[in-house]
Structures are given as structure tokens and as C-alpha cells.
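Encoded as C-alpha cells, here's the structure I'll be asking about.
In this view, the complex is presented without one of its protein chains, the others remaining in place.
Right after this comes chain A.
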Amino acid sequence: MRLRRFLLRYYPPGIILEYERSSGIEESKTIDLLDLDQNTDIDATVEQIIRHEPLISESKRPQRTELRDKATSTEHSKFRLYQALSGHELPLTNCAFNKSGDKFITGSYDRTCKVWDTHTGRELLSLRGHRNVVYSIAFNNPFGDKIITGSFDKTCGLWNANTGECYYSLRGHQTEIVSLSFNPQSTLIATGSMDATAKLWDVETGSELYTFAGHQQEIVSLNFNNIGDLIVTGSFDHTTKLWDVRTGRDVHTFTGHKGEISSTQFNFAGDLVISGSIDNTCKIWSVRTGTCQKTLRGHQDEVLDIAFNAAGTRIVTGSADCSAKVWNTITGNCIASCYGHHGEISKVSFNPQGHTIITASSDKTCRLWNVETGDCTQQLQGHTDEIFSCAFNYEGDTIITGSKDNTCRIWKSEDYSDRQQYYDMQ
């Protein structure tokens, strides 16, 4: 066996080894370093990896230090408004970056999805064809050459991200499509609908492969796990279901919530699912056994959004009680509570490094918070109506926010500007 390439993955930290077998076949192997933190003894970690992994040699040692320092950076940089984009005629819905962060997309009540250049703020494409609100949108990351759009017109559009050409309009749902995702390999599309079903489609042919039927009410959340062999769906019927992508069968039904599910997610390792609910709690479920591991209690009102950090060690919950809370995944203990918003929090997420969370609120601001202390490190002010969506790019140095005020705003960290000026001078 011969090591061909040695790749670092920052968020979550890991090492990917591309090697060639003696037979000439190329394979890859991933070593996850999910527990890496600032205090990690990097030499001991390296020794351990070398002992277990014959493919790695001593010469790779310096890069691993770089991995620790970058992946676990705790610098809280300040963000500044970079541009306000007013290309949409009506309120925005969701927004999303591609993996490299050079482009992002926005959905809107004006029935379009727009593709934007993150650096210039220029509108690159306006994807037209839907006959109603474009609600849910996604890039096929990490590739980024395709986009899917789920609309209230009951269809899902599959588009070329570079030319705007519509490959397919996926028809079959009876009502609004409100959640969707590519599988990690970008060969399948899953859509969730208010018609209580989810469907699986083939990217290449645009044909429908399976209908996941079983929920009693609207499906509002849907995600693939990292391998792409399972899908989780969250429904207004108070349950979360796990589906086998290969057979279309339901694997587990997670029951226990006493209200509608608002949001679901797999952790990076794929052994846990979290679900947020209108019953004021978030639950952690075991993918293997289908049982509830922990119930995160503390919010005084509906939990509207939830998210894992990149490594899956922390969970953030955003609530109608105007607060966000950070939890330890293993213990289920609340680590920090974030108070300060004057309106409900409808979106939450971690930055890729995991030391900051962002919250979007009906009080027209987004706020950034220190994960460990719950202190607000910054307010992003400027939107004139409530904020529906927000996202970090993969580097964590750019934020986009989508609002009911018909605009999208790009915010860049001051580090980013410094670096850009440096590049401009070269």
C-alpha cells in the first residue's frame, strides 16, 4: 500500500488518507478527530495515530499542529456589513452557501431562487419557473454545481448552478415542498412535503424512486446522514422517522414529543439524531436503538430550531422564549444560555469552528454568542423586518442573512477584510 495524498479536513477536524493498494486500486480512509480541542496534546495524538496507521509517516507532523490550531481556533472576530442586496421583490425564505463560499443562493416569495457572488454581491443568476414561493433551497455540496429548489407550487426544481439551466422539474407531491436535500454523493434528492410524505428522486434521470409514507401530518424537516444511507424526517404529527435510503422502508419512529417537530439533524458520526419541538424541548435519539437518550429541558416556550456543532459534541436550541441554549451532547447538560433578543429566535447554528453560535430573530437582528459563556459578542443590525434565515460559510468568516424586508445582507469578519486587503496589495 502506498500513500498518495494526505488531506486535512478542518470542520469537523479529521485526516483523509488517499492510498493505492498493491493491486493499483485507489482507496481512501478517514480518521475523525472529533474530540480535538485547544488543550489536545498533539504529539500524543500523533503518536497514537502513527501506531495504528501504517500509512502515515513522521514527516506529516507539522500539518497536524496546523489542523488543531485552525480547527479549534477560539478567536471571536467582529463582523461588518459588507453589502445589502435588494434583488428580490418580496420577502426571502432560506439562504445557503456552496462549500467554497464563493457563491450563495436565496429563495423568495417572488418565486425565484437567486445565485449571488459572495465577493462582489452581484446577482449571477435568477432561477425562474416556479409558480409560487421558493421555500427550501440547497447546493449539492461539496460539489456545488447543482441547486435544488422546493416550492409551494408542489414541485422541486433541479438546476445547473453555473448556467441556470433547469434539468428537471420534479412532480409528484400533492402540496407544498418545504424541506429537501441532496445526498452527500449528489446522486439522490430527497424532498419533504406538507402532504405528509417524503420522496426520493434520481439526480441523473429525474425519476421518482420511493415515496416515504407513514407520517400522519406535514413533514417540515429532512436530512441525510453523512454516509447517505439514512434519512430523518420531522413532522407536525409529533414524531421523527428514520428511513432506509436503499429500501425505502422506515427503520425507526421516534415518539415522545408532545408537540409538532420543528427541526431535525444527524450528528456528524451519524449515531445520533436530535429533534426540536413545539413542546419546548429538544430530544436526543439513538439511531441504532431508536430510543430517546436525553430530553433537553429549560426553554419556556416552543423550540423552533436546533443544530449540532460540526463535531457533534454540542447542541444549540433556539426558542420562541427569545433565548438560545447550548448543551453538552453526552451529558445533556445546559452549558450556556443566551439572553438578549427581544423576539423569538427562529434560526440557530454554530460557526464551523464551533466557538460561536448565530441566532436569527423576529427582532430584526442576528446575534453572535460565545458558546462557553453565553455572552453576546455582537449584534448584526440593519434589517428592517424580521430575519428568516442565516448561514456561515465553511471558513466561518462570512455570514449571510435573509429577511422579510426583501433584502439579503452579507457580513464579513474584519479578519477577512484584512486578508483581502493583503491579497489586493500583492
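By our rule, a contact is a pair of C-beta atoms (placed from the backbone, for glycine too) under 8 Å apart; a residue touches a chain by one contact, two chains touch by 3 or more; residues count from 1.
In this section, contacts and distances are computed from a predicted model.
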| item | value |
| --- | --- |
| From "Presenilin-domain-containing protein", "ADP-ribosylation factor-like protein 3", "Glycosylphosphatidylinositol anchor attachment 1" or "Ubiquitin-conjugating enzyme E2 2", the hidden chain's UniProt protein name | "ADP-ribosylation factor-like protein 3" |
| Sole contact to the chain not displayed, among A:Y10, A:Y109 or A:W159 | A:Y109 |
| Of A:T155, A:T281, A:S362 or A:Q378, the one touching the omitted chain in the full complex | A:S362 |
| Among A:I15, A:L304, A:V326 or A:A391, the residue in touch with the chain that has been omitted | A:L304 |
| Of A:V178, A:V287 or A:A311, the one touching the omitted chain in the full complex | A:V178 |
| Those residues of chain A which, in the complete complex, touch the missing chain | 89-91, 93-94, 109-111, 131-133, 135, 152, 176, 178, 194, 218, 220, 236, 260, 262-263, 304-305, 344, 346-347, 362, 385-386, 388-389, 404-406 |
